[in-house]
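Only one protein chain is missing from this complex, and each of the others stays in its spot.
And now, subunit A:
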Amino acid sequence: MTRARRSDNALTRLVRRPGAVVALVFLALLTFAVIFADVVAPIDPLTQDLARARELPSAAHWLGTDGFGRDIYSRLIHGGGSTLGGALLAAVVAMTIGIPLGMLGGYFRGWVDTVVSRFADVFQALPTIVILMAVIGAFGNNNTVAMVALGVAMCEGFIRLARAMTLQVRRELYVDAASVAGITSGSILVRHVFPNIRGPLLVQLSITAGAALLIQAGLGFLGLGTPPPAPSWGGMIDEASDLIYLHPWLLVPTGAIMILSILSFNVLGDALASDRPGGVLAGVRLPWMKPLPVAEQPVAMSELVPADPKAVVSVRDLTVSFTDRNSTFAVVQNVSFDVMPGEALGIVGESGCGKSVTAKALLGLIAPGGKITGGQVTINGTDVVGLSNRELRKVRGTTIALVSQEPMVALDPTFTIGAQLRESIAHHTGRKGRELNDRALELLRLVGMPDPAQAAASYTFQVSGGMAQRAAIALALTGEPDVLVADEPTTALDVTVQAEILDLLRSLRKDLGLAVIIVTHDLGVIADLCDRAVVMYAGQVIEQGAVDTLLTTPTHPYTRALLASMPSHAIPGLPLDAIPGAVPAPRDWPEGCRFAPRCAFATDACRSAPVPILAQHGGLSRCIRVDEVLAQSRNRTEERNIA
């Protein structure tokens, strides 16, 4: 965990983003120049010199002169006040009206919401430019009045956004918790809702400021807002556009400063929007900084798993690494295992141990920033590491398929289940017409849908989670794969539904000879479905073997501790055998045995050097104290039997 710094505030976090710093400096300089325009640009912006009209930049006139020989640089700086100031004024007015109204509507709903929404509707229905014309008509050509009116007309965007975001945040549990704690609605809005909707609102503010800047310039272009000859950016563009073919340079300085201003608003808005306190900000990595070293490589594991030509999946020393701003670090190291046809292998461990990354790497699916940096993955005789995406697509689905944790995410809600199956069957097998439909229904029957025809005609949101998972499994089977990778397929399901899905996977193994690789954190699921299991901790395999022995006489203290911490093994009234601490992040993996800091058996020998995985007691175990672990387990069993 990072040490807290007291100076963790929005500004210190902001200056760690290079883009934001540039934007902030630009806007600060521009504001400074505009405020102290007389000092920064001493030439009078109104002084004409027709003899020196339309000159290119020179020492006297840094940005050249316009059609009347007036200094462009000076006009830009002096005109910035009305344009930039006007745009900011409009944006601030819009924000001040819009945010409170939107938040009230979203938080209290009911009639408050109706009133607020209708108010927003009115302003959305009225064209902004018509409102501005009317205001200028009534109050004369006054920039300030026009910009306040523009702000009121633009408040609708803030109302809608603040309302939508508030509706979302008010459902957050911390709002519920504050309400249970007796905090008043006003305090909840200020302390809990506002900070959490601030990001998108800042983006809206920057977009609004940019749009207002354009509208202000547009008014100037029409000769409204700031009456000529007083300088304004819009007026300057208007004048320049008359001479665009003869003297294109005239448009460049004004155009550039407008683009840079709007860009800066947006960059700053984005940076503020993604601001989160306490985040681990790695800072910027500059080219001359060296990446931090990768954690010590453990002893290779491949020799321990003998080559078996019958294996349908063969993984040897698989290593997956991720790169971030500061370093490259492995999240999975030297994982080796085989899967036989029709066999079920379980990969088990806590979150952050690399089990899901390992399983997905078999399909070549790795999150952005990561890649396979070592080892082989052989599926049906083909090494898939290093294959291009196109070659991988041939393997995916037809040889190895994936079922994920969230069936609702795997399936597209805009198509029926039948349509998705037919599309995938056509893609994989080239079947057509009636055959497609017959095969789809056959698959749905195979995965235990009670009424395949009705299921095929349903959309995913019309079926329960369990049925959706069956449909997702049917979809995975369309390419008739030999191996099914199931990544926590039952974690999101109820326990009675989980039992049914596990039954289904068991029957698919028996009927189709399908090999199953299941990733789970539940040792009960392993016991129910698998022949063999791989236990992972901190990116490494720490134990591997047949389920019957692994779950009854574990050789690694981690496996043993996981089993002991299961509530089904707990005796009411006695504390559970919890494992102290938590799985460390990949960067903090210890040099020696990675489980040592949490292990009851650890000695200095465990901590000093990486521990190799060895064949012992009928399986593989990455522990140098296996005998002690087994001896204590035996004592425990005896104690229980006596009791």
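The rule is simple: a residue touches a chain if its C-beta (ideal position, glycine included) is under 8 Å from a C-beta of that chain, and two chains touch if they have at least 3 such contacts; residues count from 1.
In the analysis below, contacts and distances are computed from a predicted model.
**Q** If you look up the hidden chain in UniProt, what protein name do you find among "histidine kinase", "Diheme cytochrome c-type", "Peptide/nickel transport system ATP-binding protein" or "Indolepyruvate ferredoxin oxidoreductase subunit alpha"?
**A** "Peptide/nickel transport system ATP-binding protein"
**Q** Thinking of the whole complex, not just what is shown, which of A:P57, A:G85, A:P200 or A:G524 touches the missing chain?
**A** Candidates A:P57, A:G85, A:P200 or A:G524; residue touching the omitted chain: A:G524.
**Q** I'm checking contacts with the chain that's been left out. Which of A:R118, A:R276 or A:K510 qualifies?
**A** If we include the chain that is not displayed, A:R276 is the one touching it.
**Q** Touching the left-out chain: which of A:L576, A:A615 or A:A631?
**A** In the full complex, the listed residue that touches the missing chain is A:L576.
**Q** Which candidate, A:L11, A:V180 or A:L246, sits in contact with the chain we can't see?
**A** Checking each option in A:L11, A:V180 or A:L246, the one touching the absent chain turns out to be A:V180.
**Q** Which residue numbers on subunit A touch the omitted chain?
**A** 1-2, 4, 6, 8, 172-174, 176-184, 187, 191-192, 195-196, 276-280, 350-351, 448, 450-451, 454, 458, 462-467, 494-500, 502-503, 521-528, 547-548, 551-552, 561-563, 565-570, 572, 575-580, 582-583
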